[in-house]
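See below for the structure under consideration.
With one protein chain removed, the remaining protein chains of the complex are shown where they sit.
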Amino acid sequence: MSVPPYRAVLFAGLAFALALPLLAGVLGLDYAVGIATRILILALAGIGLNLILGFGGMVSFGHAAFFGLGAYTVAILSHHDMTGEAFATWPFEIGGTVAAILAWPLAMAVCALAALVIGAISLRTGGLSFIMITLAFAQMLFFFFVSLETYGGDDGLSLLARSSAGPLDLHDPAQFYFLVLAIVLLALAVTARWSRARFGLALQGIRDNERRMRALGFATTRTKLAAFVISGAIVGLAGALMANHTEFVSPSFLSWQRSGEILAIVVLGGLGTVFGPVVGAVVFFVLEEVLSQWTQHWMIVFGPLLVLAVLFAKQGLWGLAAQKLARHD
Amino acid sequence: MIEPLLSLDGLTKSYGAVVACNGAGLQIAPGEAHAVIGPNGAGKTTLIGMVAGELRPDSGWIKFAGRDITRLPVQDRPALGLARSFQITSVFPRFSALDNVALAVQAQAGGNFGSWRDARQDADLRAPALACLERVGLGARAEIPARVLAHGEQRQLELAMVLASKPRLVLLDEPTAGMGREDSARMVALLAGLRGEVAMLLVEHDMDAVFALAERISVMLGGRVIATGTPAEIRADVQVRRAYLGEDGAEPC
Partner (left out) sequence: MLLILEQVLNGLQLGVMLFLLAAGLTLVLGIMNLVNLAHGSLYMVGAFIAASAAQWTGSFLLGLLIALPAAALVGIAVEVIALRNLYERDHLDQVLATFGLILFFNEAVAMIWGPRALFIDPPSWLSGAVEILPGVPYPAFRLAILGIGLAVAGFLYWLVARTRLGMTIRAGASNREMAGALGIDIKRLYTLVFGLGAMLAALAGVMAGPIYAVEAGMGEQILIPAFVVVVIGGIGSIRGALAGAVLVGIADTLGRAFLPGIIGAFLGPAAASGAGAALASMAIYILMAAVLIWRPRGLFPAHG
């Protein structure tokens, strides 16, 4: 029995991800679990952005907005849980919470709602205007949180504790890691399924030729908006996880550099490929890790590398690899 | 005359100072193959654009199957049975031929959101799509990516996508544009096979194709329809000969 190389690589990756906490423990590299968690969270943000960028051809330069909104939702709820003050008293009293089962879906809902509003306005435009208006909305929210003195303003807001998740103890690095891994795997499965279902095909058709899709009778704007909302919610969940990971949120979660980073992760990995964002996130952080050990000015190397990657590795790393592997299938 | 399937009346569209269409009107009966001819700049493409819904007329109205569709959005027209093909080949290059047609079937079926099934394994989409491909003679090329198909084949694929939306009227914008003699003849034969089953509104420069296909012809000049009639009537029409066919004896391209 032979396993096709494409699958073999995926299984090897999965096995490595599952064994990582154990390996790290044995090798005495306990901090690696934290780094891996961080990589997975950014991969999740990439998976969310890839849905509209890779499959839908919508270049959003403002997805950090949803990352930050998700993170702030968790942090603000936790803040109110600590102080005991209600978050809102009208129309009914809303208190704080640290329960993941409440806070995380709420973070996704807040982001979905924000994405609905932002998407409904932004999708009226296209091309450069779309890039810029998504950036503008992210900047708006960025400055909103900068001025929001109640929740730390510029200085950000610390979480007293990570979310509580039933029997799991999220303060245990391995347990938190496995929870994040499970969420990422679920998101990958959903993407894989969706990209081949009617919705995914319609989205890819719109990416390739929207005018033709309309002429065929597709309600293209509605399809794009639905994808935008789902994408926002996934990135929001990534933000909620990141707030838990760093136990701190600040307006920099919503900065335009962060939006650029998520874009870079998706493109480096491979646009419109299911596993691309994971590969992109791994490469991004391994590069950062390696380069920053070499020099504190690692950006001076990373910047030109990014330019070269755009110029010469258009399909992204996973795109290239998948092609090579498929040839041996 | 029977109740027309499509009737256009007083359609006017201008771009700034340029009047592309100036009160154009015509009627097409169910199943009728109707060609619109005229020199470049006569307003043919603008007319098609307005019927397809991509352009909004400044004035006038469009009635289809007894319903006023003048202001109906593009994407809502195929559901009524109004489909179009594009002048510039407009298929989805990364998808296979069958995927292309399956998308058209999916549009017809409506509802993209509910299903989690792999759409490429979905017989509800694949079977009708394959039938349409076979009808245009591409059955054997179903799994080939559209970008690899020859130009003539891509035009056949266009036609299959149009058929997949089960239209009552097809708008054909220069279906033989850029084709060699052989491909062109095959396309004309395919379209001839649709006569009586589907109404066609055809814009075409190739006069051989027009006279081979059309049951009635409208001649446009300066944004107006100056004559409508059977091919024989149009050939005989003095006004048309003088204004259009007669100028240098050949069809303008």
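Here the chain labels run A and B in written order, and each chain numbers its own residues starting at 1.
Heads up, the rule we're going with is that contacts are C-beta pairs under 8 Å (C-beta built on N, C-alpha and C of every residue); 3 or more make two chains touch, one makes a residue touch a chain.
Please read all numbers here as calculations on a predicted model, not as lab measurements.
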So there's a chain missing from this view; which of the remaining chains does it actually touch? A
Using the definition of touch stated at the top, determine which of A:Leu20, A:Leu40, A:Val74 or A:Ile131 touches the missing chain. A:Ile131
Among A:Leu10, A:Val59 or A:Leu168, which one is in touch with the chain left out? A:Val59
Where the unshown chain meets subunit A, residue by residue: 53, 59, 61, 121, 124-125, 127-129, 131-133, 135-137, 139-140, 143-144, 146-150, 256, 260, 263-264, 267, 297, 299-300, 302-307, 310-311, 314
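Throughout what follows, only the chains that are shown with their structure count from here on.
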Centre-to-centre distance between subunit B and subunit A (centres being mean Cα positions), rounded to whole Å: 44
Sort out for me which residues of subunit B touch subunit A in the complex. 52, 54, 74-79, 83-84, 86, 90-95, 99, 102-104, 106-108, 111-113, 115-120, 122, 125, 161, 165
State the interface residues of subunit A toward subunit B in the complex, per the touch definition above. 193-194, 196-202, 204-205, 208-209, 211-220, 223, 226
